[in-house]
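Missing here: one protein chain of the complex. Every other protein chain is in place.
And now, subunit A:
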Amino acid sequence: MNIVVLMKQVPDTESELAINDDATGIDSEDVKMAINPYDEFAIEEALLIKEKDGGGTVTLVSVGPDTVPEAIRVAYAMGVDHAVHVNDEIDEGVYGGADAFTSAKIIVAALKDIDYDLIIAGNRAVDGDNYQVPAHVAEMLGLPLVSAVVHQEISGDAITCKKLIEGGTATVRTSLPAIITAQKGLNEPRYPAFRAIMKAKKKDFDELELDDLGIDEKSVGAAGAFIKIRKLELAPARTGGRIIEGASPAEKAAALVKLLREERQVI
């Protein structure tokens, strides 16, 4: 069983963000990057399938800037066999403006030379949060797609998945090759061992540019995107911190309820 994992590197959840000068992107300098948490579930599931299967390879495909190799090192330390990084920086420092459609185009081009039975992606990326790369990839490749998977079982060339739907779960079956997307609950991603981290530093990966894939840079990035960013701004900070005083929990509760009624009118 050969598996491809689609991975996106995103700003670490706790990192401070700043908007760039023309307000169309995040100033990537000084931002700590990490593997999208849903993609960690995807990597872990691929490794679990491989371990159960006793064969095959797990190949990671990632589209993104110069910092992606850091994430590839982590994936290698977890146990991924091989990685392909498509660097989508069009000019130095310019990789803003890509959307799910343009990223899917690049991913599909990179998949041309990779043999796979199953593609696993994260259910969503926590930066752009637009949930659409897997759907575009599935559409472009004509593959079946099962989203929000919390359990899977492969038997022969069929995969049976339990997936989340509104208000519950559904069990569905499709044939391989297919794309599934990892939802929280699928597994607990492993922490790489120290030795594996050291070893991962020396491991090679494929570094491709848009030219190598025959992709015209005008068809990707902001020029090719369906979702075009006009303007970004930092969300206004909530000015919290008003402490409710009182001699006892009951007094504090009474003071709070009074404020919720009179000041905020929410009760």
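Rule of thumb we're sticking to: contacts are C-beta pairs under 8 Å (C-beta built on N, C-alpha and C of every residue); 3 or more make two chains touch, one makes a residue touch a chain; residues count from 1.
Basically, contacts and distances are computed from a predicted model.
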Among "Electron transfer flavoprotein subunit alpha", "Cytochrome c-type biogenesis protein", "Transketolase" or "Exonuclease SbcC", UniProt-listed name of the chain not shown: "Electron transfer flavoprotein subunit alpha"
Sole contact to the chain not displayed, among A:67, A:171 or A:219: A:171
Options A:201, A:218 or A:231, residue touching the unrepresented chain: A:231
Missing-chain contacts mapped onto subunit A: 11, 13-14, 17, 19, 26, 37-38, 99-101, 126-132, 134-136, 138-140, 144-148, 160, 164-175, 178, 184-185, 225-235, 238, 240-244, 249-250, 252-254, 256-257, 259-261, 264, 266-267
